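Please find one structure pasted underneath; my questions will follow.
Here the complex is missing a single protein chain, while all its other protein chains stay put.
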Amino acid sequence: YPRRAKKSAVKSEEFISGVISYNSRLDSKTLCSRYLLVRRPKTGLLAGLWEFPAISVSSQFSDSEGESKLSEILDKFLTIDQRKGLQIKHVGKVSHLFSHRHHVYHVYKAVLEDDRIVPAKKSGAANCKWVTKAELLQSAISSSVKKILELSSEGEVMNASKRRGQKRSTKCDMKPLEKFFKTAS
Amino acid sequence: YPRRAKKSAVKSEEFISGVISYNSRLDSKTLCSRYLLVRRPKTGLLAGLWEFPAISVSSQFSDSEGESKLSEILDKFLTIDQRKGLQIKHVGKVSHLFSHRHHVYHVYKAVLEDDRIVPAKKSGAANCKWVTKAELLQSAISSSVKKILELSSEGEVMNASKRRGQKRSTKCDMKPLEKFFKTAS
Amino acid sequence: YPRRAKKSAVKSEEFISGVISYNSRLDSKTLCSRYLLVRRPKTGLLAGLWEFPAISVSSQFSDSEGESKLSEILDKFLTIDQRKGLQIKHVGKVSHLFSHRHHVYHVYKAVLEDDRIVPAKKSGAANCKWVTKAELLQSAISSSVKKILELSSEGEVMNASKRRGQKRSTKCDMKPLEKFFKTAS
Amino acid sequence: MFEARLVQGSLLKKILETIGNISTEANFDCSSAGISLQTMDSSHVCLVSLLLRSESFDPFRCDRNLTLGMKMSSVSKILKCAGNDDTITIRAEEGGDVVSFLFESQNQDKVSDYELKLMNIDQEHLGIPETDYDCVIQIPSGEFQRICRDLSTIGESVEIACTKDGVRFSVAGDVGSGSVTLRQNATIDKEEGSQVTITMNEPCTLSVALKYLNFFTKASSLSGVVTISMNKDVPLAVEYLIGDTGYVRFYLAPKIGDDDDE
Amino acid sequence: MFEARLVQGSLLKKILETIGNISTEANFDCSSAGISLQTMDSSHVCLVSLLLRSESFDPFRCDRNLTLGMKMSSVSKILKCAGNDDTITIRAEEGGDVVSFLFESQNQDKVSDYELKLMNIDQEHLGIPETDYDCVIQIPSGEFQRICRDLSTIGESVEIACTKDGVRFSVAGDVGSGSVTLRQNATIDKEEGSQVTITMNEPCTLSVALKYLNFFTKASSLSGVVTISMNKDVPLAVEYLIGDTGYVRFYLAPKIGDDDDE
Partner (left out) sequence: MFEARLVQGSLLKKILETIGNISTEANFDCSSAGISLQTMDSSHVCLVSLLLRSESFDPFRCDRNLTLGMKMSSVSKILKCAGNDDTITIRAEEGGDVVSFLFESQNQDKVSDYELKLMNIDQEHLGIPETDYDCVIQIPSGEFQRICRDLSTIGESVEIACTKDGVRFSVAGDVGSGSVTLRQNATIDKEEGSQVTITMNEPCTLSVALKYLNFFTKASSLSGVVTISMNKDVPLAVEYLIGDTGYVRFYLAPKIGDDDDE
């Protein structure tokens, strides 16, 4: 998409972005996914917004450097048990142009196959939360977060139609209990 | 094989032919196979003879058209449960020259792995029967049916010798009960 | 390595050498391996020394001839049950230069995956023993035996570091009972 | 309208489990005589024939002959939901596409009602002639089940040899060989009527596949006694009576040729 | 310092097995009131809330409020090493990183001492308001467990419909459909107090997923009676009392929309 003629005015920063999720199987037809969001610092760019955990990377990073950076993210937010079940895939990249910045997110998708080892968050992993897709879209997020989510969801609809037997449906027919009970203070 | 010089006198018709079978495991060394035969109409070409279910197809059919035509055959004769266990393979083709016709049968082999879901025939699938190879050869069949059977059996002897442990033997040491008890009227 | 200028003085003999072993799993971290050694005849070259079972082969042997010769070795020393669990790999070759001879050993590694079917030796397989690596190095062996052992062990350390969960460690923290009880006469 | 009420509902549970091992779908034929069923396994070497006479039920009503085609695993699932002491009532309408099962606990405090979709099942029935068998052996059903299970760990075929003194079951396999001999008029269990009884015209020997005998003996809970009938070179007959008003009979093709099962 | 001694140690074994099916890690909150726990499953559709009042224990000592975060499978492994008649004592120090479990056989001849590493578990608690439910049903716990298990072989959702006459559980699936009806004030088991009792403001119908009910009913060994409370469109509540001094309560989100579970 369009770029300013004077490229040097826009600094391009690159990141590894981890879309970490797990699927709870509600019944033989219904899976309910939850994604890990982290909160940006209270000051600075996109202050206080929620996003997928990300970490800076140099623009010419190798595959192994990308995996290594992703590991740093995973180590920060997931317990050892949670890391055991991960299926990881490099799904592509998402660009976002700000007024004076250009961010490129190299998106990795990491899905926990065994849903029973959530919901504990890793000790010390503050300012993060596991949310459904609906809750994610209702959180304070930037548009690049939506683009990253769409990119990482691309394979899923196809898989749903191809897979016999247990379907992957994103339609959960039960609301989570937080809709009924408020979080205790 | 030989063709008349005046090709236009012989009309070539092409068919998808489905050799549908299941294997009953009598014991650790013995498998007993049964094949699905259907009866041709009482009038017309090869009237009243038994054959493998077949369906017309255009001469330049694609792979997916072939599979789609095969599906029509399977839907007509097999129940949903019976279709679950199918292993399907396109094994080749068989030609047969009549006095004024030329038939080409594109042979697909479909083997039901789970023998416990037979012998129910699909409701409405009249004029068909499941027979052993011996019973098949004793039925009223045309020579193209024998050729189709031979073509679809080509892999099996090889597999028998290569496979350790459970052998695929076509020698059943028990006669089916129809040899002892006649069908009730 | 160095060869005499007059090649014809040194006769080159080639062998298939089988490093046959099994692994006992002592606990989730410890595997203890044992190797099959056979004793050479009491007279002649390397008299009375222990070695991995070997069999002559022509110098231009094909893959299938190699496997066939290996089968002869396996048939001689292993029971049918012991042969069931074998994982076989052609790992390379080892040369050894004597004063007037040159031996080339084409080394095959055969590992029994199921340790419960040892220690019976095949009836009639005299002059052979199953030994740990430590016991092997303490036996009367030639230097080519050591080289063959090193060649066949090359993959193992690498596998140990790559494999998560159950580690392949060669450090057994229990001594075999032969260290405590002497063989009855 | 078809309606049949069985006070001893557990009988139906046991019957269904047995049939389900042999065939996955079968037709229950309902007439004024009662409920009958005949089905073969997929290899056509064994057949099960069931009869529950109308006297087994109270009440029993069958306005018109009706054929109820059912998937055995589905009926089993439903019958597993019945308590062992429940009364079971089967109901169906002519031309309907469901059969209903009503379970009532003894004090009627718990009532369960299940509906199962019927299937169209096209199976031929075989006519089984009345046969005068050379040997008819009565054995306690649990004993026969035990013997079949034991011998099937050793080999795949059993040779059954019956003389006036007793019956011998022999097997051979990779491990070795074995035989079990039961003597005539022996008392295996202390209970009265639990003897081994042989009625014989002439001695008879037959070999059959143990895999199928182990299916049949799942009906052992239906009756304390199993009756085995043999003629040379004809299918073995194995019968369990259901009270006074019914039976389950199994037929198994004999092994061809010599008794070697290798 | 925290110390709590439970003479009927088997209670703790049963409680732990139940919770472990729902969540893999949870915080045990210790205060002068007793031991409490609240955790949800990973899909956040069900919640278990446990309370063992301090009177359940003898002695009970809790100098300062303490949160003991444990991995359920690890606690289960340790509690499986307790004999069914053992006394169980739980001990922990403030600021410590282990919790210890002491098992004493009745005659004190066998004493087992286990230490479990604590975890930092960050789970939010939900506030569950006191609710006046439209229908409150008491059923023998074994009966409810049996019904949930039976119906889950037929379908995945159960519709619970309660009227003053009784409660009906309905299910539908590929095999067919079914319903079980229990009558009010019925006597299912001979034991006293094992009746079906319904307290009702107005009739109520709710659909829930059987998968989760089958987790809850693993607590059946804790109490002879289970109490099910329903309001339209709010989470179902399922409660098992633990003696006089505690309870385990489960909450399960209702199914949205119509009762069709397909």
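Observations
For clarity, chains are labelled A, B, C, D and E in written order, and residue numbers in each chain start from 1.
Definition applied: a residue touches a chain if its C-beta (ideal position, glycine included) is under 8 Å from a C-beta of that chain, and two chains touch if they have at least 3 such contacts.
This one's a predicted model, so the numbers in the text were calculated from it and none came from an experiment.
One chain is not displayed; in the complete assembly it touches the shown chains C, D, E. When the omitted chain is restored, the residue from E:Gln8, E:Asn21, E:Ser36 or E:Ser74 that touches it is E:Ser74. When the whole complex is considered, the residue among D:Val7, D:Ala33, D:Val98 or D:Val180 that touches the unshown chain is D:Val180. Within the whole complex, the absent chain has one touching residue among E:Arg64, E:Lys117 or E:Lys164, and that is E:Lys117.
Across the interface with the omitted chain, chain C contributes residues 22, 24, 26-29, 32, 34, 81, 115-121, 123-125, 172-185.
Considering the complete assembly, chain E touches the hidden chain via residues 71, 74, 77-78, 80-81, 98, 105, 107-117. As for the chain not pictured, it touches chain D at residues 143, 150-151, 153-154, 175-183, 186-188, 196.
Note that only the chains that are shown with their structure count from here on.
If you take chain A and chain D together, the chains in touch with both are E.
Interface note: chain D and chain E, two copies of one sequence, contact each other through mostly non-matching residue numbers (shared numbers fall below half of all numbers used). Distance between chain centres (mean CA atoms), chain B to chain C: 52 Å.
Rounded to whole angstrom units, the spacing between the C-alpha centres of chain D and chain E is 43. All chain pairs that count as touching, in label order, are A-E, B-D, D-E.
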